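Sending over a structure as structure tokens; questions will come in a sec.
Here the complex is missing a single protein chain, while all its other protein chains stay put.
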Amino acid sequence: MLVFTADHIAKTFNRRKIFAEISFSLEKSDSLAITGRNGSGKSTLLKILANVLSPTKGEIEMKIDGKIVKPVDFFTHLGLVSPYLQLYDEFTGWENLDIFMKVRGINASDECLGELLKRVNLWERKNDYVRTYSSGMKQRLKYAFALIHKPPILLLDEPTSNLDAEGISTVYQIMEEQKKAGILIVATNDSEDIKKCEQAIDLNLQSNGGSKK
Amino acid sequence: MTLHLIARPLTIYFGKLLFNLILLGALNIFTVILYLLFVTGFTVGNYLIFSVTILLGTLGLASASTIIAAIIAKANTKGTLYPVLSFPILLPLLLTVINATKLSVEGAVFGDAVGEFQVLISYLVVITAISYLLFESIWKE
Partner (left out) sequence: MTLKLFLGIWLSLVIIAGISFPITENPTNWYDLPFVPGLEDKARIIFFHVPMAWVATLAFGISLIYGIKYLSKENLDYDIKSVSSAGLGLIFAILATVTGSLWAKFSWGSFWNWDPRQTSIFVLLLIYGAYFALRSAIEGDEKRATLSAVYAIIAGVTAPFFIFIMPRLVEGLHPNEAFVSQGKISMNPTMLVIFLCSLSGFTALYFWMLNTKVRLERLELKHHLKGD
């Protein structure tokens, strides 16, 4: 049992309204696409959902097996891939994942990590410093970062940016699997990405609730 | 933002605090050794007062500077902000520590410095408690 609800979320920044009245309720195997022009607040909304940013108004509720998860603990149950994410350039890809795993307090085996790196096609470059990675490789490492704790909720911001055809197909595969295992929320304007989701919210329409397609 | 996604705010706060504690502690011990070795005429009359002062001073300094540094980390123009913001906050701590060190050098008995230690301990408790309460609002983007 997994429920993720946003209740009348609004955000104002510098006293300017970015969006208002965003509400939706998602359950296991639901997927939601958040669309809207540049500057309509897609990334902001994702950050709010991840409890990195607090909303000006409204509440977000996460329920797992009937138990309400406190917002400070959201991070243990969700993964986020975003252009704003910064990984540590001074470490190798492997070290990055190793550190995040240890900070999160998960005891995944080396095979698990290797599995993940192979999945995002970074196994051969695992011992190279992240600063030598291309933007596409960094994007793929971010997927490994977001999936390391097998989160029931996955938030993707511009999921296919900087990726080649092979990378995009990996991402679509990850999205399909996430839809089976939990909740998927994607902020994008790419029509291919939107097609993968069952529900959609257009921030420019400020619509109430996810309209079924 | 990466850290926001892998840990609770208070975990981050205590991590930073621990780092500052170790850094300042090492720095203080190093300075004391240099003083004892190279500054002629510097003798400590009461080592108990002296070491308690160093300990409490380090703790207080680390906790106050951690929370001020957290505020400044979120400011856009960081530049010279740290001394400006921290000076009035650190002043009560510094004055008390200077006074206590003076007592220890003069070789006062422990009872004379109890007042100073009370101030230092309450300063430490107050700053840490308020940081604990306020760190989350600073930490959120």
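A and B label the chains in the order they appear, each numbered from 1.
Here is the rule we go by: a contact is a pair of C-beta atoms (placed from the backbone, for glycine too) under 8 Å apart; a residue touches a chain by one contact, two chains touch by 3 or more.
This structure is a prediction, so every number in the text was calculated from the model and none was measured.
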Among A:29, A:43, A:56 or A:121, the residue in touch with the chain that has been omitted: A:56
Touch with the missing chain holds, among B:3, B:21, B:44 or B:81, for B:81
Per the touch rule stated above, chain A touches the missing chain via residues 12-16, 54, 56
Where chain B meets the chain that is not shown, the residues are 64, 67-68, 71, 74-79, 81, 84-85, 87-89, 91-92, 95-96, 99, 115-116, 119, 122-123, 126-127, 130-131, 134, 137-138
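Heads up, the rule we're going with is that only the chains that are shown with their structure count from here on.
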Hey, how far is the Cα centre of chain A from the one of chain B, in Å? 39
Please output the residues of chain A touching chain B within their complex, sorted ascending. 47, 50-54, 72-73, 75, 79-80, 82, 84-88, 100, 103-104, 145
Per the touch rule, the chain B residues reaching chain A in their complex are 1-2, 4-9, 11, 136, 140-141
